[in-house]
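For this view, one protein chain was removed and the others were kept in their places.
Right, subunit A next:
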Amino acid sequence: MVLGNGASSSSLNMKSGEDKVNSNKNLSVLVVDDDPLIRMLHDMHLKKFGLNPQVVEDGKKAVDLFRIGASFDLILMDKEMPVMNGVEATKELRDMGINSMIVGVTSRGLEIEMQDFMESGLDFCFEKPLTPDMITFLLNELNKKNDDDNND
């Protein structure tokens, strides 16, 4: 994973812990993973950044949430899940016109597999596990995206 030009971690660390937490309170995050251990870890990682993620265990539950009108700024999508996997769920969400940031988080690090996953409509794809640096990068990208959306 390569950090974008704007994401310099040293400048981001200059924000006080509280600032970091407060500025993220308005962002909504959905974690989609069938592994309860991963759900617990990702939830905790995100909470450290002042986020309060919703957590579901398969792709279908994620899609259903959007169908009933929920929306999220960021979706962390596992690839391998029962009922509906990450590839199917991402395709479904994009077909529904959802343009939230969808980030694949997969334990399969093979480039070809990440490529397949990217092609389903992801914005980024990382190998598990999630780290604070990755979250910092994503939040940065989200803020950029929201700025762009506001300037349209």
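To be clear about the criterion, contacts are C-beta pairs under 8 Å (C-beta built on N, C-alpha and C of every residue); 3 or more make two chains touch, one makes a residue touch a chain; residues count from 1.
The working rule: contacts and distances are computed from a predicted model.
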item: Choices "Glycerol-3-phosphate acyltransferase 3", "Histidine-containing phosphotransfer protein", "Putative lipoate-protein ligase A" or "GPI transamidase subunit PIG-U" - which one is the UniProt name of the chain not shown; value: "Histidine-containing phosphotransfer protein"
item: Candidates A:Met40, A:Ala70 or A:Val83 - the one touching the absent chain; value: A:Met40
item: Of A:Lys48, A:Arg67 or A:Lys144, the residue in touch with the unshown chain; value: A:Lys48
item: Residue, one of A:Ser28, A:Gln54, A:Ser107 or A:Asn140, that touches the chain absent here; value: A:Ser107
item: Subunit A, residues in touch with the chain not shown (by the definition above); value: 35-38, 40-41, 44-45, 48, 80, 107-108, 128-129, 131-132
